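For this view, one protein chain was removed and the others were kept in their places.
Let's look at subunit A:
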Amino acid sequence: MIRITEDTLDINAITNEVIDPACGGIDVFVGTVRNQTKGKEVTHLFFETYESMAISEMNKIASLIKEKWPVQKISIHHRVGRVEIGEVVVVIAVSSPHRKEAFEACQFAIDTLKNTVPIWKKEFLKDGEVWVSAYP
């Protein structure tokens, strides 16, 4: 399942989506909100998205993965809106017959998502706010 939501992400429920009798390996990546960045204290994050294109790009990642690896199922869920320290921002779950492909596909999914999916993160710091990666 591919989903963008303002709701809390349920890691167990998302992992269960990819369980498959043909698969012995499930790899799950969980991205959470860190309380500091470059030595500065972060109070919370805000994520904005261009949802229609983001869903399209996430579907492309899932299609690419199924072309490259014998992956049976893949789920990508991403939070948007305000997210607090320690909360889950993204969950990617991948199932395949063997673990090696599941690890590789899951890493490819998060790396590609960070490069191509139109989602933007604003960090709220003790002394200001900044759109992440916008400027050199």
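Just so we're on the same page, a contact is a pair of C-beta atoms (placed from the backbone, for glycine too) under 8 Å apart; a residue touches a chain by one contact, two chains touch by 3 or more; residues count from 1.
To be clear about the criterion, contacts and distances are computed from a predicted model.
Not every chain of the complex appears here, and the one that does not is recorded in UniProt as "Molybdopterin synthase sulfur carrier subunit", selected from "PadR family transcriptional regulator", "Molybdopterin synthase sulfur carrier subunit", "Branched-chain amino acid permease" or "NADH-quinone oxidoreductase subunit J". Of A:Val18, A:Ala62, A:Cys106 or A:Ile119, it is A:Ile119 that touches the chain left out of the display.
In the full complex, subunit A touches the hidden chain at residues 31, 47-50, 52-54, 56, 78, 89-90, 110, 113-122, 131-136.
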